[in-house]
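Only a single protein chain was left out; the remaining protein chains are all shown in position.
This part shows chain A:
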């Protein structure tokens, strides 16, 4: 079948928009390249076709189980949210640099073998997030669901040896909330507690909790606590059970991200450590170009707290010798933090890169592998030598 110029009724001038996916542990962002926002942000969950339970897409243990879940999930994304046929359409996937190779391979297999897409492009989330700003240098902090990952990007290149990642993110906060509730339950029983689900804890986190100031936390540490904010009544389930969420929980749940643990690591020290690991002439531009992305950084007061923490720590004994930085500046991208990385992918997906750098269907079918710079097969000198002659 020879394809006509007027394929899909849109004439020659408009190529079909690429589809941009940003798969997250908790939420998946999906939309079209060249658009200002994602079409949908959906939970990364799917009803398992076998037993009918709702399952997290990336939780599967066995490979073919994972494959089935992904097929089901992506099918839903295409036919319920994007409403386009997946076949012969380009795809851009925004992925974290730390994404396991097995998941990359699995995604490529699902997209090429099941959905028959025409090409697939993986873009690193930290680097593409910068295209929402138009700058080349920034300290990118991705506060996601399970991990906070800090990667400095300098002149468009990720400074990989300075990366920092810790499980200090949404999940840690939620665990903290449920621990605090459990602790309180011992002394003061309430009827609502028993019916709490994971979703509700997330809901409490989003709607009731906030990130308090450094000053109040320090006072509390010195046993001179300020008066707690008012508590909130939270309705649990249809049985109208009220759960009282104390001001302490509201104020201090997010503190888990900033309490330095046994290794003296918190979100703010991760950022300073990442800067410290960079060469000295990169440090100032990085500190003056900080970009916070990921849903957790949208919490009320998060940015203010991070700024306070950075200034405080940089002047403290821990860092004042190593770092001579005193000013920290923050970017505000033209998007909500939770889809900034997606928007970066959407901007990349609208350029020529998507046609020149993608992995094409033919190339994938040839050896059924995704080229990866870490693998020596794709990263040997030979190709470079050939080109330079």
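What we mean here is this: a contact is a pair of C-beta atoms (placed from the backbone, for glycine too) under 8 Å apart; a residue touches a chain by one contact, two chains touch by 3 or more; residues count from 1.
Here, contacts and distances are computed from a predicted model.
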According to UniProt, what is the chain that's been left out of this complex called? Choose from "CCZ1/INTU/HSP4 first Longin domain-containing protein", "LD11139p", "Anaphase-promoting complex subunit 11" or "Dynactin subunit 4".
"Dynactin subunit 4"
By the document's definition of touch, the residue of A:84, A:158, A:180 or A:265 touching the omitted chain is A:84
Using the touch definition up top, pick the residue from A:146, A:213 or A:276 that touches the left-out chain.
A:213
Out of A:101, A:182 or A:233, which touches the unshown chain?
A:233
Which of these touches the unseen chain: A:105, A:203 or A:248?
A:203
Given the full complex, what residues of chain A touch the hidden partner chain?
1-3, 5, 8-10, 12, 27, 29, 34-42, 64, 71, 75, 78-79, 81-88, 112-114, 116, 131-135, 138, 202-203, 206-208, 210-213, 216, 226-227, 229-230, 232-234, 250-251, 288-290, 300-301, 303-307, 327-336, 338-339, 343, 347-348, 350-353, 355-356, 360-363, 365, 387
